[in-house]
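Every protein chain except one is present and positioned as in the full complex.
For reference, chains read A and B in written order, and residue numbers begin at 1 within each chain.
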Amino acid sequence: MLETIVFYAFAAILLGAALRVITARNPVHAALALVLAFFTAAGIWLLLRAEFLAITLLLVYVGAVMVLFLFVVMMLDVNLERLREGFWKNLPMAVVVGGIMAFELVAMLASRHFGSATSTRVVPAGYSNTRELGRVLYTQYVYAFEIAAVILLVAIIAAIALTLRRRKDTKALDPALQLAARREERVRLVSMPAETER
Amino acid sequence: MSLAQLLSHLRALPEMVLLAGACALMLVDLASKSETRRLSYLFAQGVLLIAFCATLFVLSESEGKRYYIFYGLFVSDLLSHVLKLFAFITVSAVLVYARPYLHERGLLKGEFLTLLLFALLGILVMISANSFLSLYLGLELLTLCLYALVALNRDSAASTEAAMKYFVLGALASGLLLYGMSMIYGATGSLLFTDIGPQTAALAASSSSMRTLLVFGLVFVVAGIAFKLGAVPFHMWIPDVYHGASTAVTLVIGTAPKLAAFAMALRLLVNGLPALAVDWQQMLVVLAVLSMALGNLAAIAQSNLKRMLAYSTISHMGFMLLGLLSGVVGGNRLNAVDAYGAAMFYTAVYVLMSLGAFGVLLLASRQGAECERLEDMKGMNRRDPWLAFLMLLMMFSLAGIPPMAGFYAKFAVISAVVQAGQLWLAVAAVAFSLVGAFYYLRVVKLMYFDDPAGVAVPAGGGSARWLLSVNGLALLALGLLPQGLMALCQAAIRSL
Partner (left out) sequence: MDLRLALIDTAWTLAGIVAIVVPLFVAVAYLTLWERKLIGWIQIRIGPNRVGPLGLLQPIADGVKLLFKEIILPTNASKGLFVLAPIMMLMPALAAWAVIPFAPELVLADINAGLLYVLALTSFGVYGVIIAGWASNSKYAFLGAMRSAAQMVSYELAMGFALVVVLMVSGSLNLSDIVAQQGRGRFADMGLTFLSWNWLPLLPMLVVYFVSGVAETNRAPFDVVEGESEIVAGHMIEYSGMSFALFFLAEYMNMILISALTAILFFGGWQAPVSSALFDAVPPFLWLLAKMFVIVSMFLWIRATFPRYRYDQIMRLGWKVFIPLTLVWIAVIGLWMQTPWSLWQ
């Protein structure tokens, strides 16, 4: 009973936030609405007793990804008018595609074939979602897990390869060089005889 | 876990070797100070050689049997071994061809080699995938490397634009694929192709609504495959990416990933969804006919050689699909070995031809004098007769003129289509290849009968030239004696 109320509250907030993501005029507001959407989604997962996934969602998406996202969005000077130019032109196509996808999804979920997925199995005491997830991840899906790790490695390599280049004209300082500087290299003592009045 | 269980994972030895090698390459590259990256290059080739030998070892050890490891996520059968061997040879040749080109333009960095090896790892993962999960992850690994490779030439606006287009459309295609996969997973409750096969058969027979559901998923899966293959109407990225990327990267994209795309189509459709063969064959008919038509017609209008070859890729992929769609006739799989074998043969030969054609372009290009427009081919015979002859071999093969391998590949596919009883498809295929012959032969005409335009630049030499000769002559040899490769392909298909 209570859970149902909480669920509907979360679901309403989630939908509202998601709607706000695409309707907000300001990209920063949109990004913040997305943060809220992630947050409530995590809340719904908690209701499903998937606490590890929920907190990981918060940790990864809200705590890191969206921060960097905001970082970029805030720095960009997005011209909203230009972004909106193509809106009405592309709307009919978008409505058709979106409609088809929505229809398929509804058709899928409405058909009774998915009944088995929503089991109400009672979990035994001391059951740890995290432990079970770890067990599956490191046994049954270890191969997929490893490949996912390789993909992340490739992402690192690609990001560095694409962005790191040594510019000649930067004024960046090398602290090691600074520290290694010696007095003799910088200061030259010149002995100048005092000019005396004749 | 017992020792025997642990050892059973050695069936993934080629992947392990490649992964370890690619990681080690990053460190080796630190020591490779020279501009030519000799050390890194040799190391990469060495890794490929060891992985090749590892595949041979696994192949000989498996004695033609099929094995599933990593809880069924990874399948090791003859098909995977053969495709992996092809992939190693292809990538090794890519390295040989691309090295002088990249070196001249200062693009030969450790990252190119590393990303190439990781892309190859993605290809291997896709080839051995027995689950939506491993297939998808392999695909992402491959395409992520390719996006980065395209963008690697940062100073070129065209490359950056191509990478952006490739990335956005690729992400969209991955989304489609995932959406389709999720539907099928939802219906069958399994990610493994070995489970999905019988499951879908039972489900599709059980009720018509269930069947509709599966077909919904299938539509998206086929769209994803078509995108990765570059079949019309999901071909938009191919010309831009082929054109925008530096020729060396185009060579990468145009060759080995096709093997992966073929494996992906085979694993998803033939291994995973044989029960829906009637449905996906119909979809493939549309894709194939459109690809052949648009690819061949648009190629005629191109003045850029790379763009022309891009449209030629589209048409060739359409041709390859013809093989895939004629395997099952009226629920009967008698034709399967012939048809899929022909498709596999076609893919392998296409990869060889593509390697050769882009290899010639690379060899004929010089810093500041890229060889990528049709005019650049003018009078090639005078400048470099041997290179012109090799290009002639490639063009004849691509056009499907006997006695080249391309002819036999087309012949095998068309006979499979005829056997499947789809005569009109065969007629259309022949008609479109005739159209296609025009633009391939135009290149030959430019090379042999036109005067050279501008300053003649000498073509490069070295190992790339030798390998290119082998490549061209191999196409001739395969055209004359196709039985060996064909038998190998058919044996591989039988192991499915």
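Please note the rule applied: a residue touches a chain if its C-beta (ideal position, glycine included) is under 8 Å from a C-beta of that chain, and two chains touch if they have at least 3 such contacts.
Being a predicted model, the structure only gives us computed values, none of them experimental.
Chemist: So there's a chain missing from this view; which of the remaining chains does it actually touch?
Modeler: By the stated touch criterion, the chain not on view contacts A.
Chemist: In the full complex, which of A:75, A:164, A:177 or A:190 touches the chain missing from this view?
Modeler: A:75
Chemist: Could you tell which one of A:14, A:41, A:58 or A:161 touches the chain left off the display?
Modeler: A:58
Chemist: Applying the definition given at the start, please give the residues of chain A touching the unseen chain.
Modeler: Residues of chain A in touch with the missing chain: 2, 28-29, 32, 35, 51-52, 55-56, 58-59, 62-64, 67-68, 70-71, 74-75, 128-130, 172, 175.
As a convention for this text, only the chains that are shown with their structure count from here on.
Chemist: Chain A to chain B: how many Å between their CA centres?
Modeler: It comes to 33 Å between the two C-alpha centres.
Chemist: Which part of chain A faces chain B closely enough to touch in the complex?
Modeler: Answer in residue numbers: 101, 104, 107-108, 111, 113-114, 116-117, 139-144, 147-148, 150-151, 153-155, 157-158, 160-162, 165.
Chemist: So in the complex, which bits of chain B are touching chain A?
Modeler: 12, 19, 23, 26, 70-71, 73-74, 109, 111, 114-115, 118, 121, 125, 131, 133-134, 137-138, 140-141, 144-145, 147-148, 151-152, 154, 179, 183, 186-187, 189, 209-210, 212-213, 216
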